[in-house]
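Left out: one protein chain. Kept in place: all the others.
For chain A:
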Amino acid sequence: MGSSSSSLNNVPDGQQLMQETGFSAAHLLRLYERFKFLDKDNRGHLRSEDFEAVPELSENPIGDRIVGAFFLPGQETVDFSSFVRVLAHFRPTEKNRTRAGAQPEPANSRNRKLKFAFRLYDRDRDGKISRTELLQVLREMLGMQVTEEQLQSIADRAIQEADLDKDDAISFDEFRKSLEKVNIDHKMSIRFLE
């Protein structure tokens, strides 16, 4: 693998990222190319304007939430390692991977994937999806086609179904429970990133 590791040297923290995220050298390179493509002004980091330049993202109802997930709290720029760390969540899960007990949970485990999705809902990071947060998400997804009352009904019902400890909010465990029948490993994986 001589040739790939030499071009891997161009990638900042290449080896470390490979170990941490489990991406292969080829994938990391591909992601780096993409990073450089998005980084139009060649700064070495991405800002939200760079993300917004992606055409289809503007049509995506939760586009700005996704973009927001790349930025660590308080930061205004995304460097390559953060970029890769976020995308590592979407690697397909390997079933047979044996993990030593001391190792941290891999980014693409089912739990981490769900946590990532949860954080997209829970913008204020208080560990719960409150009714207002849920309403916001519903409003974004459904646009102007529905009335406020309909949204309220749906949010009501959703919380009633999922809320087991009756605190009118959905905690991470309740979130995970309501999705136990969905094959998250399949649903939240992009084969491209294998």
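Convention: contacts are C-beta pairs under 8 Å (C-beta built on N, C-alpha and C of every residue); 3 or more make two chains touch, one makes a residue touch a chain; residues count from 1.
In this section, contacts and distances are computed from a predicted model.
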{"item": "Among \"Exostosin-2\", \"Dolichyl-phosphate-mannose--protein mannosyltransferase\", \"tRNA-intron lyase\" or \"Sodium/hydrogen exchanger\", UniProt-listed name of the chain not shown", "value": "\"Sodium/hydrogen exchanger\""}
{"item": "Hidden partner chain, residues of chain A it touches", "value": "31, 34, 37-38, 51, 54-57, 59-63, 66, 87, 90, 92, 95, 117, 120-121, 137-138, 141-143, 145-147, 149-150, 152-154, 156-158, 160-162, 164, 166-168, 175, 178-179, 181-183, 185-193"}
